[in-house]
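Structure first, then comments.
Removed: one protein chain of the complex. Kept in place: all other protein chains.
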Amino acid sequence: MQTNDTGNDHGSWPLWEIFIRSKQGLDHKHVGSLHAADAAMAIANARDVYTRRMEGISIWVVESRHIHASNPDEATSFYDPANDKVYRHPTFYDLPDELKHM
Amino acid sequence: MIPASEKIFQDKVDQDIRIEPKDWMPEAYRKTLIRQISQHAHSEIVGMLPEANWITRAPSLRRKATLIAKVQDEAGHGLYLYSAAETLNISRDEMIGQLHSGKAKYSSIFNYPTLTWADMGAIGWLVDGAAIMNQVPLCRASYGPYARAMVRICKEESFHQRQGFEILLVLSRGSEGQRRMCQDAIDRWWWPSVMMFGPNDDASPNTAQSMQWKIKRFTNDELRQRFIDVSAEQVKLLGMRLPDDQLRWNEERQHYDFGPIDWEEFRNVINGNGPCNKERLAARVKAHTDGAWVRDAALAHAEKRAKAQKQDQEAA
Partner (left out) sequence: MSLQHTIDYTLHLADNALVLGHRNSEWTGHGPILEQDIALSNIALDLIGQARYLYQYAARLMNEGGERKPASMTRGEITEDVLAYLRDSWDYKNSLLVELANDDWGKTVLRQFFFSTYQYFFYRQLQRSRDSELSAIAEKALKEVTYHLRWSSEWVIRLGDGTEESFSRMTKALGELWPFTGELFQPADYERSLVPAGIAVDLESIKPFWEQRVKEVLDTAGLTIAVEKEWMQGGGKQGKHTEQLGYLLAEMQFLQRAYPDCEW
């Protein structure tokens, strides 16, 4: 398969691995991957998808092909809902106390 | 004689030690996982469509915003799952190709139409409810990236179900037209939700292997029974009824008895004869086709930039 200057198969956006350091965090943690045409887009997408645009978060993006791994032992990442999107909190909804299993 | 690598693999699974992308795994495990994870991903993406239908008609600004957020979450879930599947050495493009060609399946429930605003409530309460029941156990699935994706998904899913129930609750306390809308949606979405759990256990030959591999933690019938038990109680709070005349608490079994499932309908909907199969797939294919020039342009631009950067570096 012919590769171009970005080293990717023609026609598809490269895969990027995403690393996030939360506001209170010490290190960047691997949270997953996504497709983007370039680094700026990868960061913007990561912000949209993996942080729901929380502020004060550091994002690293690396094209997957540049990652060399032994046996990754990835920590589970911590999900924090964006602060003003109150309706994302399960407790936001006014539901009867008798309602179970929700 | 079982090869050593397979024994090590199964030991890990038995001890709830996660299998990670670089670990050895049986080819059948890898193939099954690819199919299961990508099917789940496709379901999230196709599942956006019946709800996205009502975004422009959401009856209040709050509902508008929360519905967009919900559908957006589903896009995100699809993304987490495609991402997990890609660690098994299949590309997003390949998976999308399988969906669009009809080769890959997605959850049959999304082939039903959303006809009223109450459907937004019913989908949140019943469809997401069924999905949660399936997904929570998968947070302990044996394959690491899959389990982690499920953890993230489950955290977001709980707000979806509560949102749906609340929509129905408000309708159930509203005007006569709204109450009718509520019951009508429940009438249409109940049985398809019950069918979401798949065929009966005795008609599911793959279940035993999947459970041994811990990519399935409970059987179809177990999950389905749990769902029915829980929903039968919840519907009372709406003052509505589930459309099943045979639904009855069985004191002996300590479960609800329920009526027969129309497997004929289920098979037909799965095989492309549901009310919206063609439209759903056509919408996805159209989005992909219409978007080709955008993807091509973004890639072309990235190439130009990379070339320019290289030249700058060489000139420096």
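Going in written order, the chains are labelled A and B, and every chain counts its residues from 1.
One rule holds for everything that comes next: contacts are C-beta pairs under 8 Å (C-beta built on N, C-alpha and C of every residue); 3 or more make two chains touch, one makes a residue touch a chain.
Since this is a predicted model, take the numbers as computed values, not measurements.
One chain is not depicted; across the entire complex it touches A, B. As for the chain not pictured, it touches subunit A at residues 13, 34-37, 40-41, 44-45, 47-49, 53, 55, 84-85. Contacts to the hidden chain, counted on subunit B, fall at residues 45, 48-49, 52, 55-57, 59-65, 68-69, 71-72, 75-76, 78-79, 82, 117, 167, 170-171, 173-175, 177-178, 283, 286-288, 290-298, 300-301, 304.
One rule holds in what follows: only the chains that are shown with their structure count from here on.
In this assembly, the C-alpha centroid of subunit A lies 20 Å from the C-alpha centroid of subunit B. Within the complex formed with subunit B, the subunit A residues making contact are 4-6, 8, 10-13, 15, 32-35, 37-38, 41, 49, 69-74, 76-77, 79, 85, 87-90, 92-96, 98-102.
Within the complex formed with subunit A, the residues of subunit B that make contact are 20-23, 62, 65-66, 69, 76, 79-80, 83-84, 86, 91-93, 129, 144-145, 148-149, 151-152, 155-156, 158-159, 161-163, 165-166, 169, 230, 233-234, 237, 295-296, 298-299, 301-303, 305-307, 310.
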